[in-house]
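Just one protein chain is left out here, and the rest sit where they should.
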Amino acid sequence: MKTGRMLLATALVALFAGGAQAQVSVKLGVLNDRSGLYADLSGEGSVIAARMAAEDFKAKEKGINVEIISADHQNKPDIGSNIARQWYDQDGVDVILDVPTSSVALAINQITREKNKIFINSGAAASDLTGKQCSPNTIHWTYDTWALANGTGSAMVKTGGDTWFFLTADYAFGHALERDTIAVVEKSGGKVLGTVRHPFPGSDFSSFLLQAQSSGAKVIGLANAGGDTINSIKQAAEFGITQAGQNLAGLLVFITDVNALGLQTAQGLVLTESFYWDLNDETRAFAKRFAEKSGGKMPTMVQAGVYAGTLHYLKAVEALKDKDSAKVMAKMKETPTEDPLFGKGEVRADGRKIHDMYLFEVKKPEESKGPWDFYKLVATIPAAEAFRPLDQGECPLVKG
Amino acid sequence: MFELLGIPPQALFGQLLLGLINGSFYAILSLGLAIIFGLLNIINFTHGAQYMMGAFVAWMLLNYAGIGYWWALLLAPVIVGATGIVIDRLFLARLRDLDHLYGLLLTFGLALIIQGLFRNQYGVSGLPYSIPPELAGGRNLGFMFLPNYRGWVVIASLAVCLATWFVIEKTRLGAYLRAATENPTLVQAFGINVPRLITLTYGFGVGLAALAGVLAAPIYSVNPNMGADLIIVVFAVVVIGGMGSILGSIVTGFGLGLIEGLTKVFYPEAAATVIFVVMVVVLLVKPAGLFGRTA
Partner (left out) sequence: MASVSERMATAPTTRAAVEAANLHRAIFIAIAVFLAGAPFLLYPVFLMKVLCFALFACAFNLLLGYGGLLSFGHAAYLGTASYICAHTAKVWGMPPELAILFGTAAAAALGFVFGSLAIRRQGIYFAMITLALAQMVFFFSLQAPFTGGEDGIQAVPRGRLFGLIDLSRDTTLYYLVAVIFLAGVLFIYRVIHSPFGQVLKAIRDNEPRAISLGYATNRYKLVVFTLSATLAGLAGATKAIVFQLASLTDVHWTMSGEVVLMTLVGGMGTVFGPMVGAAVIVTMQNYLAHLGAWVTVIQGIIFVICVMLFREGIIGVIAKKLKRPL
């Protein structure tokens, strides 16, 4: 609080001193995984995305001085919260961006609220960020488990995949993903034939896959993440499960995972994302510029979310000529969002950013025209249906 | 879970077979540990990292030199075994007269270095390594679909384990080895170069770990962390078996694979811990381990 007020005071001083051309300095901290499992889907790419947002916005010409720093939270909540405390207490960071690991994101959510700063999350899956643990200081931009479960679950049932078997990582995250998806599947008229909980992290999934196979379910839902998902998909191919007609539904799969698996193994996998570089002319233009800076890699939806979130934040700061957390948050929520990557949308009272979600199917190797040409668009889930309804999240901010 | 309790015997066979496959890895790894322990009296904490190196060397051979699986099966253990020999000459040889716990600490440090370096270079998402075309596909055994490659893993590891056992228990070289374990001074007096024997043994044990890594590469993703957690399970396997006999470590490895396989069917939540539970029970009943000599 104290530092916040002090910074506000300096900002005001700068405002008067600067005369007509108002000067606001903001410091953005991109906190994500730079060495571990999520380094490819967030990592340096998210920093590039944040920089591109500041450049595209022409922040300097508009009198906003943007400084961007970054750090590696190593996917551990203790390390992440240490960095966040230090950033807020000592380094004068105003906004923390990205944070792809749910456990770390929940910790940063707490600290940001305590220190009254702003947290724009892009990479984390936890739907609690805008549910039970929602905070007036947090915006959750790109996706969450509810949206993924909803997209994949309902779409699969609609296309005939009405019996499910779940392969669930045996810890809090896996359980949550399984629970959300079961709710969607049953609501859409599907049936769950069984679930099996596998140790996390696991390396051999063959035993569980055989159990899934003998259940006779049409769809095997993978309620796990990262290396577990990759290994499950690989071994399902090895044991001929996909060839025998059962479908795999990845509940948390990113384009980087598909890249690591290769199309040969991943083909036919159905998944939900909120952004794909090859959606329209605007996303392709962005992706092309991004790839030039990132050594040829295409942006992931997480990196796209960092770009769009930074843009929306800078718009609010420009409109207010001020970076007071409460005011900026209010401005961000009342202004509809618009950017080239996610189109039009809004930030809800609970902090949830709303936009369309897309259901993709991974192409067969012969359908792909080149590197990163991975997805076929199966369905678009309109923004209004894509996310958990405002009144179902148990977010205390909504009741008021 | 209840419908699984009435699991048909056919499906059970399938699960047991899968358990046996996982047991193959435990067996080769605990065999390597047992051989190293027998002669050097240290627990090789680097074993997991060397298993990982085996998989990575296979991957590198393919991607940098175009050398395929079958040659990798031979070359990777030799290459990684050679690094083991370097480690022994540079570090372990200088610790021989000290408390054996220093060997444990040293190999722990080395494991951190090796895993960290690979993590920096290759990330942790894992690298793809395909099943060799000769072993692609699978056959229907009636009770399950068995990928050919998995069948190969069981056969290959059984062959390697038995060959190792034969060399150590039945040949002249093995006799020197066993004698050097019991009384190095006496064996030295017979004109055998014991320090060289020890170094080569370490290299061989490390080579076994690398071989397991190559075998694992096409099934699991090639990943810098692949050995880190596995090695702790193998430690438990070693405690259960006791370090008494070569055959003991092989039998324990396969046996625990089976037990783990059954757990995955009947109580999958405990699949990660069942080996540790077995370890506790064995410690209570037979502190020296199933095949162990006195503690």
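Which chain is which? They are A and B, in the order written, and residues in each are numbered from 1.
Heads up, the rule we're going with is that a residue touches a chain if its C-beta (ideal position, glycine included) is under 8 Å from a C-beta of that chain, and two chains touch if they have at least 3 such contacts.
Predicted, not measured: the structure shown is a model, and the values here were computed from it.
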Query - Chains in view touching the one left out - result: A, B
Query - Given B:M53, B:V154 or B:V238, the one touching the chain that is not displayed - result: B:V238
Report summary line: Touch assignment to the omitted chain, from B:A82, B:L98 or B:A163, lands on B:L98
Query raised in the report: Among B:L31, B:A111 or B:A217, which residue is in touch with the absent chain?
Result: B:A111
Requested in this report: Provide the residue numbers of subunit B that touch the chain removed from this figure.
Outcome: 37, 41-43, 91, 94-95, 98-102, 104-106, 108-117, 119-120, 232-233, 235-236, 238-239, 269, 272-273, 276-277, 279-280, 283-284, 287, 295
Query raised in the report: Where does subunit A touch the missing chain, residue by residue?
Result: 34-36, 71-72, 74, 76-79, 81-83, 85-86, 89-90, 101-103, 106-107, 110, 126, 170-173, 175, 199-200
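Quick note on the criterion: only the chains that are shown with their structure count from here on.
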Report summary line: Per the touch rule, the subunit B residues reaching subunit A in their complex are 3-4, 11, 14-15, 18-19, 21-22, 119-120, 123-128, 131, 138, 144-145, 147, 149-150, 219-221, 223, 226, 229-230, 261, 264-265, 268-269, 271-272
Query - Contacting residues of subunit A [partner subunit B, same complex] - result: 35-37, 39-40, 170, 194, 196-199, 201-204, 206-208, 210-211, 214, 226-227, 230-231, 234-235, 238-240, 244, 256-257, 260-262, 265
